[in-house]
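Omission of a single protein chain aside, the complex is shown with its protein chains in their original locations.
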Amino acid sequence: MVAREKERVSRRSFCRHLLAAAGALALPARERAAAGSEASPCPELAPGVVRWIVPAPPGGGYDQYARLIQPFYERRLQRTIVIENISGAGTILGACRLRDARPDGRTLGLLNAGALLMGQLIRDSAAPHPIDDFTLLGRISRTPQIWATAGDSPLKTMADVVAEARRRPLVFGITEFGANNALNAAVGARLLDLRHEIVPGYQGSRGLTLAAIRGEVDVVPLTLTARIAAIEAGDLQPLLQMASEPITDHPRLAPVPCIGGAEGVAVARARATGRDLEQTRADAEALALLLNSGRLAAAPHGLPSGLTACLRRQLAAALADPACSEAATAAHLVLEFGDAPFVRADLEQALAGAERFVPWLEAARRKVRG
Amino acid sequence: MLAEVLQAAGEGLTLVFGWPNILYPVAGTLLAMTFALMPGISGITLIALALPFTFAWEPLEIMLFFGPLIGSGTFAGSITAILFNIPGSAPNAATVIDGYPLAQRGEAKTALACAAAASALGSTFGILILILLIPLLRATILLFGAPEFLMLAVWGLSTIAVLARGSLVKGLAAAGIGLLLAFVGTDPRSAEPRFTFGSLYLRDGVSTTAVFLGIFALAEIFDLVLTGRTTISDRVHPDRLTGSVRRGLASVFRHFGLFLRCSVLGTVIGMIPGIGGTVASFVAYGHATQSCRDPQATFGRGDIRGVLAPEAANDAKDGGSLVPVLALGIPGSASTALLIAALTLHGIVPGQALMTEQLPLVFVLIWALFLSNWLTSLAGLAVAQPLARLTVVPVRVLVPLLLGLTTAGAFLTRGRIADLGVAFVFGLLGLAMKRHGWPRVPFLVALVLAPLFEVNLHLTWRLQQLGRINVWTRPIAVGLLLLTLGSLLLPWVQAWHRRRRGAG
Partner (left out) sequence: MSCRGHSSLAFTGMLWLGVLLLVGLSLRLGHVARFVPLLVGAITLVLLTAQLVRDMLAARAPARRDASGAPPPALPGGRARRFLWVLCLPVLVFLLGFALALPLHAFVYLRGLSHERWGRALGIPLVLIGLVVGIRFLLPAVPLWQGWLWPLLSP
């Protein structure tokens, strides 16, 4: 345990940190040094600081991933990367800022692929198109989604959930329509043919977690990585993996079934209720693809092809760095790099398959809107 | 359990106050104080900036350094609030209401000293409650749900009736306008844009900091320019200032009951994830006005209780905000969210695991927070006298500096240039309200509490409809409702009693 093993911070350690802080303050000097003296492996990259737009406030998942990758990508690019948190409109504002920046490689950013895809589905005119408006550099991580309930809930398995839904409508908590968890709940429940009610208005995954623990709602749709600690502590128990194959080999998720796949819960429910198996399987795949679209690294549309290829190469190398993987593991973050063409194909497939969800989403939304 | 807690507390104390460990909280405090004087730059910004540099740090060092960043900025933001009517951050806006009039009367020293003392003692109270609650953290958090949040908002909004009593129609109308302004943005349930006129900027609503800076700071700057006032305090020589540090310190003890109640309020509100210091300080301010017999006579005109109440609540909330972090690993505020991020990056998961396996480390954080709050307040007391002299600096010299601070602050909060325009528009509105006798405080109280009210009204209604909760069996919610009714009826009951006594 840290405090017992190390009784005091050493004087040397403090001085080292003080010097590091001074070095940080002398950032402009670093800028000039980086710009002039060290040649970047990407010669087309203009000199100077690279802005990395994170479309969420400091401290959240996106911010953590950005800060994790920052030092490794900096080393690869031989450029200083400055993180700029531009949150708002459910990550759409940051995406718009990235879209409108100059395509010279000096402004990069993270995108919430799920929010942008959702924006297309609900015909949000303000939301940029995830493919047409950006130059994709690659996927940093997926955003695996689950259904969870309170640790002490009587609903232990999906069989319990289905049985309960026959007795009374299940209550799902969500934040708001337009968020991924709304898609997760509304489409997932519809796909599994479960009677349900949706209660929107909770503040973020922490609000949903508390709502589940207090017993106000039966099921909460969550991003696994955001609440893995609560699952390990027994405050939440996962019920369903919103994927076609197991998201992770974490022991707590070993007995938890997947919604998609040939033997997934969706197909089993379709069989039990006499619905079209093939269509259900395709819908489950589309939902899984949509929800797991992940966090993407991107640049504004129109980046020169040579520079694009170089930035992609260096990003892949940064994420493949063993030190980066170690840091991610220590921080309970899961890096899962996907190269740009593969990611693009995924997004196109997700959009095509998800068109069927539009009327379902609208119906759920109309019910809440009144 | 108690023996374990006490032992861990002792270990934590030794770690914090040992050499050279103590250098970390001192450095963190100085950094937080310096930047907190700048409106728009808060502890959250500093923690976010410090985060990359903590990758190589040990968890002990993170706790030593981040504790001060969470807590120190609060009092420093009150300094500009009192002297110049410019809140350092949104939670300091309530201090402006009575702090600035005190400065205008030449009593800036009294206000600063009171704020410093209330901050230090309030944070101590919050920390003590946190320590006492350690065995009960989880159960405490789970007591509060949508009905409790709703009743808290209703109680806070009920203070408007008290604040507006002098000009009831204007006050209530101003509150209504504040509520309507808070509804600009996206409906929290259906995600339907409301009053956004198709603008992406307005989707997240209007920046409350820009509105505060406009309606108070800029409105006062405009007024200073238009009225041709010589100095803020209307005095030209520092010897003519009538404030006293001793009087400011004594005021906390003179109103000790109020101080305790506001500290409790701040701690409880701090425990509730997502509510924040702004709500805590305004609810405390409202409570202070409710507990006074004749609030219109003094509140808003330089009543020291109007400084004491929000300051105590605002700093007490720091201890409270650690409760959900430690109990469930859930951030109580934006700054604790960053703390969790910093710890997680080092493989330390806040929550039950931290509480059972690394309790001394938890106490390092608590003691570092305690130390930094006292350091900030002592530093504030030391500089209260020289700072108060700023109120005799000619206005024509101050105006450009204050404009610079305010405009930078309006922009820096969200980094959006449109917030600057919003601040100036509300500056003009604030000036007009001041000139035509419209009270601005009910407007602000309503603006701050409206989101809490609306979201939890709908959640409570829906959950009650679905049979998931029963509001009438929840003691805290019912208690708050009775408190609200009592506060509203009390003035009439008192007046009726006085008339009866007079007639008899």
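For the reader, a short list of remarks on this structure follows.
In order of appearance the chains are A and B, and numbering begins at 1 in each one.
In this section, a contact is a pair of C-beta atoms (placed from the backbone, for glycine too) under 8 Å apart; a residue touches a chain by one contact, two chains touch by 3 or more.
For clarity, every value in this text was computed on a predicted model and none was experimentally measured.
Only one of B:A32, B:A103, B:I221 or B:L449 touches the chain withheld from this view, namely B:I221. Screening B:L179, B:A217 or B:V279 against the full complex identifies B:L179 as the residue touching the chain left out.
Across the entire complex, the residue among B:R194, B:R254 or B:R301 in touch with the chain not shown is B:R194. Only one of B:I131, B:C292, B:L412 or B:L466 touches the absent chain when the whole complex is considered: B:L412. Contacts to the hidden chain, counted on chain A, fall at residues 25, 27-28, 49, 82-84, 368-370.
Mapped onto chain B, contacts with the missing chain fall at residues 35, 38, 41, 45, 48-49, 169-170, 172-173, 176-177, 179-180, 183, 187, 189-190, 192, 194-195, 221-222, 225-228, 396-397, 399-401, 403-405, 407-408, 411-412, 415, 417, 420-421, 423-424, 428, 432, 435-438, 454, 457-458.
Just so it is clear, only the chains that are shown with their structure count from here on.
Within the complex formed with chain A, the residues of chain B that make contact are 11-12, 15, 18-21, 23-24, 27, 44-45, 47-48, 51-53, 55-61, 64, 141-142, 145-146, 186-192, 200, 203-204, 273-274, 324, 328-331, 334, 337-338, 340-341, 344-347, 349-353, 357-358, 360-361, 364, 414-415, 455-456, 458-459, 462-463, 466, 468-469. Every residue of chain A that touches chain B in the complex is listed here, in rising order: 1-4, 6-11, 13-14, 17-18, 20-21, 24, 57-60, 63-64, 67-68, 70-71, 83-86, 88-89, 92-93, 96, 126, 171, 176-179, 182, 197, 199-204, 206-207, 209-211, 213-217, 229-230, 232-233, 235, 327, 330-332, 365, 368-369.
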